[in-house]
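Not every chain is included here, but those present sit where they belong.
Letters A and B name the chains as they come in the text, with residue numbers starting at 1 for each one.
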Amino acid sequence: MDGFWYKEWTQGRRFVIKITPGEQIRERLQQFAAAARVKNAVIVSAVGSVKNVAFRGIKAGAKLPITEPRMHQHQAAGPLELLGLDGNLITDEKGDIDCHLHILVGKSSGEVVGGHLFDAQVFATCEILLTEMLVEGVERHPSKSGGVATIFIDEEA
Amino acid sequence: MDGFWYKEWTQGRRFVIKITPGEQIRERLQQFAAAARVKNAVIVSAVGSVKNVAFRGIKAGAKLPITEPRMHQHQAAGPLELLGLDGNLITDEKGDIDCHLHILVGKSSGEVVGGHLFDAQVFATCEILLTEMLVEGVERHPSKSGGVATIFIDEEA
């Protein structure tokens, strides 16, 4: 294909996940996936509140690949409203689940900040609705040209 | 479970909902749920534009539980682009549908604000795609320690 790739997948199980105050969202999502034997999944919805949010943004004018000097890392103590958590859990080439998550959080001023999520702690609550993806031939690998781990679809080879 | 809870649910009906200009989104979603006899649901996608958006953020440094002195309430007259509406509709312990919605809206400057949604009026249009959740043993209850109503999963007891 020219410029894009796509693959059909089948919907597996559906889960509601609630993460306890004080816990790390990304770490607990990985543990959930291991406990429920989920290999691939997509987050449909997430609401709640968070604190100690570690995320990054890409510097304006940066070139590919994305390297550490080309990003800014942030730490927001909060607490903050959790306004968006988009992302997917895809098995990598070693068979481990890899979460690719982007976060949007709201300050008390109403201002919204966010970026590529390293991790965040739950403040009052965190409710996640997630769909398991049943699919073969889709894996997460590091992309040398992009500098990030990304989905690879087998037909791309 | 340690640090998180999860439960499987089954996908019910799928709906496209269009809310008329001037109407309150949260109120109309509740009426939709009553009309379609939906007990639990998750918002998959929402686009449109809004005005008179009432929402809140949590003050930096606030402790749990979230109480009124620990939040800032906002009223944005707009109109504003509706850029995100994440949330779920869960039946509470009285059998009423309770919407937990977080909103993201864009100003003409491009700046994005948002928070926990009280309610908002539709400006030009509002298109919502929603999935019914079929599940037993999941309810919304007030959390004394958190100060907010949140999902409780029966195995937590």
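Note that in this section a contact is a pair of C-beta atoms (placed from the backbone, for glycine too) under 8 Å apart; a residue touches a chain by one contact, two chains touch by 3 or more.
Treat the numbers as computed from the prediction; the structure is a model and nothing was measured.
Chemist: Since every chain here shares one sequence and 2 of them are in place, how many copies does the full complex have in this file?
Modeler: The entire assembly in this structure file is built from 3 identical chains.
In the analysis below, only the chains that are shown with their structure count from here on.
Chemist: Which rotation angle, from 0 to 180°, best lines up the CA atoms of subunit A with subunit B, given as a multiple of 5?
Modeler: 120
Chemist: Can you check how far apart subunit A and subunit B are, centre to centre, with Cα atoms defining each centre and the answer in Å?
Modeler: Comparing mean C-alpha positions, subunit B is 21 Å from subunit A.
Chemist: Provide the residue numbers of subunit A that touch subunit B in the complex, in ascending order.
Modeler: Result: residues 11, 13-21, 23, 28, 31-32, 35-36, 44-49, 77-84, 104, 106-112, 123-125, 127, 129 of subunit A touch subunit B.
Chemist: Across the complex, what residues on subunit B touch subunit A?
Modeler: The touching residues are 1, 3-11, 42-44, 55-62, 64-66, 71-72, 74, 76, 84, 86-88, 100-104, 111-116, 131, 133, 135, 138, 143, 145-148, 150-151, 153, 156.
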